[in-house]
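Submitted below is the structure of interest, expressed as structure tokens.
As you look at this complex, bear in mind that one protein chain is not there, while each of the others sits in place.
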Amino acid sequence: MTDRTMTEPLTTRRRFLTATAGAALVTVLPVADAQATPEMLASAIREVVGGNVVRTGKVRLEIPPLVENGNTVPLTVNVASPMSEADHVRSIHVFNEKNPQPNVGNFFLGVRSGRAQVSTRIRLADSQRITAIAKMSDGSFWSATADVVVTLAACTEDVI
Amino acid sequence: MRLFRAIAAVLLAMAVMAPRSWAAGIPTADRRSGFSFMGPDTQAIQNDDTSNPGMLWVKDGEALWNARAGAAGKSCADCHQDVRAGMRGVAAHYPDFDAAEGRPVDLEQRINLCRARHQQATPFAWESRELLALTALVGAQSRGLPIAPKADGRLASFIATGRDLFMQRQGQLNLACANCHDDNWDKRLAGAPITQGHASGYPEYRLEWQTLGSLQRRLRSCIAGIRAQPYPYGAPELVALELYLMQRAAGMPVETPAVRP
Partner (left out) sequence: MPSALINVPPKARRGDIIEIKTLMSHIMETGYRHTEGGDRVPRDIITAFSCLYNGVEVFRADLFPAISANPFFTFTTIAMDSGSFEFHWTGDNGFSETASAPITVE
């Protein structure tokens, strides 16, 4: 049994190193991509809030502080709001800091939602800060952040 | 005399470090599923059928189970009827011996043999969506049941081969499966806990893959990970390893489709 010469060292920094389902002949390698810069993040946030003030509070981000795999990170955003006609959350916008681009998702709610709470699963390319901004019916913006540590898996998973 | 004792000490140390016989392995009382090594958030993904992505393949499998295929124009259901009744407990005793082939086959191979022999249909490719879907569907019918390998004398030599493969050091890192999964489980390797390597939830949704994958895929990845040449899909070595792993995990509940990091 001959040993295969690995073209990549075991500790290569990798991002989304997974097999493309069905495309067994494609070997996907990590290549240093442009990361979201702080300017990109600021600009993405500005697109949502415009020139308005963003206050800290009301928003709660539930995300594991340490994740086993950055490909599938459970995330719940919860905003304290009566969700009444007079006072409700219009939308929740989630941003990241170090993925190739700053947006994660935008979620649009309303008075029929009952609760301002959304759960999903997201990808995190690296340990970083997640930001969630809620836009309220009165035009105000509220935010929260959470820091997440993303550990690498033990063995790199090339498509073989 | 001191030299003699020093040599004896080294030999004793080597004997201790040498791979144990499979009877020693992990004591039954200490056996833990890979599930127990995961954080609560990942466990929650597996526990909820609407959140477990593996269930998407089970759903696809249901459609395939009822689809007519091949020159014979038969579906799985035509012979096996309802999958819930017909396949209950089946995955729990795979790999199993196939008399015509004269060797054990795993569930993926069994499905393809059925396709060829009874449906006159072309076999599905390894890791294809269809094969994963049917394997996940059949596997899910054993979910919660204990892994129950058959006491079949014809399997003995293949189990022994599988055990030897599990114990042999290989690759550039000169590691045996047993070195990590029998001797160093629960220690950490690059930040992640080493599990005991019980294959109780395959095919499983691996977060690393972001898709469902077979046990053979995982074995090939592991073998490549210790920088050895992985056996090709369907190789008898892989089936022997699968067979040994099921003996090693006998009695533990099937978790298919499991979710793992």
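Per-chain residue numbering starts at 1, and chain names A and B are given in the order in which the chains are listed.
To be clear about the criterion, a residue touches a chain if its C-beta (ideal position, glycine included) is under 8 Å from a C-beta of that chain, and two chains touch if they have at least 3 such contacts.
Since the model is a prediction, treat every value here as computed from it, not as a measurement.
K.L.:
Going by the contact rule already stated, which one of B:Q46, B:T161, B:Q210 or B:T256 would touch the omitted chain in the full complex?
P.N.:
With B:Q46, B:T161, B:Q210 or B:T256 as choices, the missing chain is touched by B:Q210.
K.L.:
Which of A:L41, A:L61, A:I122 or A:V150 sits in contact with the chain that's absent?
P.N.:
In the complete complex, the chain left out is touched by residue A:I122.
K.L.:
At which residues does chain A meet the chain that is not included here?
P.N.:
Chain A touches the missing chain through residues 15-16, 18, 20-21, 26-31, 33, 71-73, 76, 96, 99-101, 103-110, 112-115, 117-124.
K.L.:
Suppose we count only contacts with the excluded chain; which residues of chain B make the list?
P.N.:
48-51, 53, 55-57, 59-60, 63, 210-211
Everything below uses one rule, namely that only the chains that are shown with their structure count from here on.
K.L.:
Could you work out how far the Cα centre of chain A sits from that of chain B, in whole Å?
P.N.:
Distance between chain centres: 33 Å.
K.L.:
Would you mind writing out the residues of chain B in touch with chain A in their complex?
P.N.:
So the residues of chain B in touch with chain A come to 38-39, 41-42, 44-45, 125, 127-129, 170-172, 189-192, 194, 207-211, 213, 220-222, 224-225, 227-230, 261.
K.L.:
Name, in rising order, each residue of chain A that touches chain B in their complex.
P.N.:
So the residues of chain A touching chain B come out as 1-4, 6, 10-11, 17-19, 21-22, 24, 64, 66-69, 71-72, 74, 121, 151-158, 160.
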